[in-house]
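Taking it in order: structure first as structure tokens, then the write-up.
And now, chain A:
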Amino acid sequence: MIIRGGIVYDPANGIFGEEMDLCIDGGRIVEDAKGEVIDARGLLVMPGGVDAHTHIAGKKMNTGRIMRPDDARLGTELRSGVCRPSTGYTVPNCYAIGYRYARMGYTTAFEAATPIIEARHTHEELEEIPILDKGALTLFGNNWEVMECVHDKDIAKLAAYVAWGLRAARGYGIKIVNPGGGEAWGFGSNVKGLYDPVPNFDVTPAEIIHALAEANEMLRLPHSIHLHFNNLGKPGNYTTALETLEALEDIKPSRMRQAVHVTHMQFSAYGGTSWRDFESKASIIADYLNKHNHATMDMGQLLFGAATTMTADAPLEYGNARLTHNKWSNHDIELEESSGVVPMVYSRKMLVNAVQWAIGLELALLTEDPWKVLMTTDSPNGSPFVNYPEVITLLMSKPKRDSEMATLHGELSKRTSLGCIERELDWSEIAIMTRAAPARILGLEDKGHLGLGADGDVSIYNLSPHEVDASQEHATVKKALAAAKYTIKSGTVVCKDGKILATPRGKTYWVDAVAAQADMDRLMVDLQDKFERYYSVQMSNYAVQDVYVTNPRVVKAGLGAGPLKEAA
Partner candidate 1 sequence: MISGRTLAQGANCESKMSEDFFKAASSCYLSKEDYDLLGLSDGKNILLKNEFGKTVFSPRVDDGLRRGIVFIPMGPWANILIGPDTGGCGTPQFKGVEIDLEATNSPIQDIRELFGSIKRAEA
Partner candidate 2 sequence: MIVEDAICSFCGCLCDDINVEVEENKVKRVRHACRLGSSKIMGHERIRRPMVRKDGELKEVSYQQAYEQAAKILLAASKPLLYGWASTVCEAQKKGILLAEEVGGVLDSTATVCHGPSVIGIEEKGLPGATLGQVKNRADTIVFWGCNPAEAHPRHSLRYSSNACGRFTPEGRSAKKIIVVDVRETRTSKNADKLVIIQPGTDYEVISALRMLVAGKGDMVPEEVGGVAKSELASLSEMLLAAKFGAVFFGLGITHSRGRYKNIDNALSLVTDLNSHTKFVIMPMRGHYNVGGIGQALAWSSGYPMSVDFTRQAPYFNPGETAACDLLAKADTDAALIIAADPASNFPRTIVEELAKIPIIQIDPYENPTTLLADVVIPSAIAGVEAEGTAYRMDGLALRMRKLVNSSYPSDEEILDGILESVRSLRCSRSLQGGLKDDN
């Protein structure tokens, strides 16, 4: 396949809006190719979009679907052509997830939170999602074995457990959610801060995070720890955010990447002592990130309208349910985690919601280096992913932000600095925040760029980047981003003018890390005991079997895995 004459943005390879041809053969970018010619003359061309943090599969997602038939009705699209029927808006069915991401030019999405014991379910759903390449992060922050290793300061055994857990879950990396809080929730409480000990385990959240970061680097995992802070969603929590980031400054990354990725920072950049004096502390967070290089983040942008909050932070969800009097699902997971799901509507009329909306944008606009901040909505927590074009246009257009702010609460300008920010992101920065950076942060070498050998995932939009003024013509831009002219996945046109044409099966990435045998042996003694006495399943029935990952892409890490190739 040859893509002719597009205006290409490939920031990872230093290409910022140059007219050039792209060739794809055997599913990869190559020097020369024959076959189908795609006419992209003058149009915006980028690598396929990569979402490094989204909720698309597994128990939480399905719980959301089951408790929200109202939501299912919102997104109904008929079965037609190659497509099975779509339903849902904030909690779409598996098919809709694949089609809608592809329609926006996205080709890769990573599910953000899976307990090991429930990974089989996650993979059942991932397998059912068409088109996309995907992976799932694995939860470790409230796990008994983890906390016991941390307590014993046995990082080597912890690393062995992480390797074992990733393999059992066919998982991609270490996710940590409200460390210690999920365990405390087992008896209905929470941890109050980074140094508040976890009941019954005599460790602090700070120790859990730090030890997991050390284990992560000991195993040379492609991704860093992926962290959802303690106290998330609470007024005044920016201090927890800063404290936690500071506690990780000494972590030496084992690869050319961050030492910690902080997810949905919007929910952790809150000032004030209550919802009444609630205000943005985005500028302090952005300032910290500007001065330090060990951390990256994603926005977790909130948009007005319907959302479904779903997180392993179960006490937070209980709080959400109490606050909104909405229906509440909770799910505690033996020895490993807890979680919750609560439907939500963010209202323009609510000052708190307006401030939250502004914080996400502030974070992205005040952080100077776009490689440090990803565009996400923590879908469907801040808003479903189908609204990414709205977020991107807000980032690109000051007039759009101003006209939005004019409709919001008058107090808003006192609580945030968003109105004073002049910065408008350009296409290079957008390409970084939605393609190049998420791929680099995840450690996906063949994603997010268009260099030779990269995956043949390309999105082409019906938009001339040099002619359209995104600041003024934001409506045109939003329309173009919502329905790609072409989405090409591994060299196949999967979507044309917003219509799905093909639904190939995507790959599933997981990390196979090797730990020292002696540590593994010590670990097995612990695990045998845990399965004998505490788990409700046998060890032999626990790990995800190969049949659940039919198109695996195994990334090797750990001892003897050799130096990993870096993305350009």
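Regarding selection, all candidates are chains of the complex that A comes from, given by their letters.
Structure notes:
By our rule, a residue touches a chain if its C-beta (ideal position, glycine included) is under 8 Å from a C-beta of that chain, and two chains touch if they have at least 3 such contacts; residues count from 1.
These numbers were taken from a predicted model, which means no experiment stands behind them.
Of the numbered chains 1 or 2, all belong to the complex, but just one touches chain A: 2. Put simply, chain A touches candidate 2 in their complex at residues 57, 59, 61-63, 65-69, 71-72, 75-80, 84-88, 91-95, 117-118, 120-121, 124-125, 128, 144, 185-188, 200, 318, 321-322, 327-335, 341-342, 533-538, 540-541, 545, 547.
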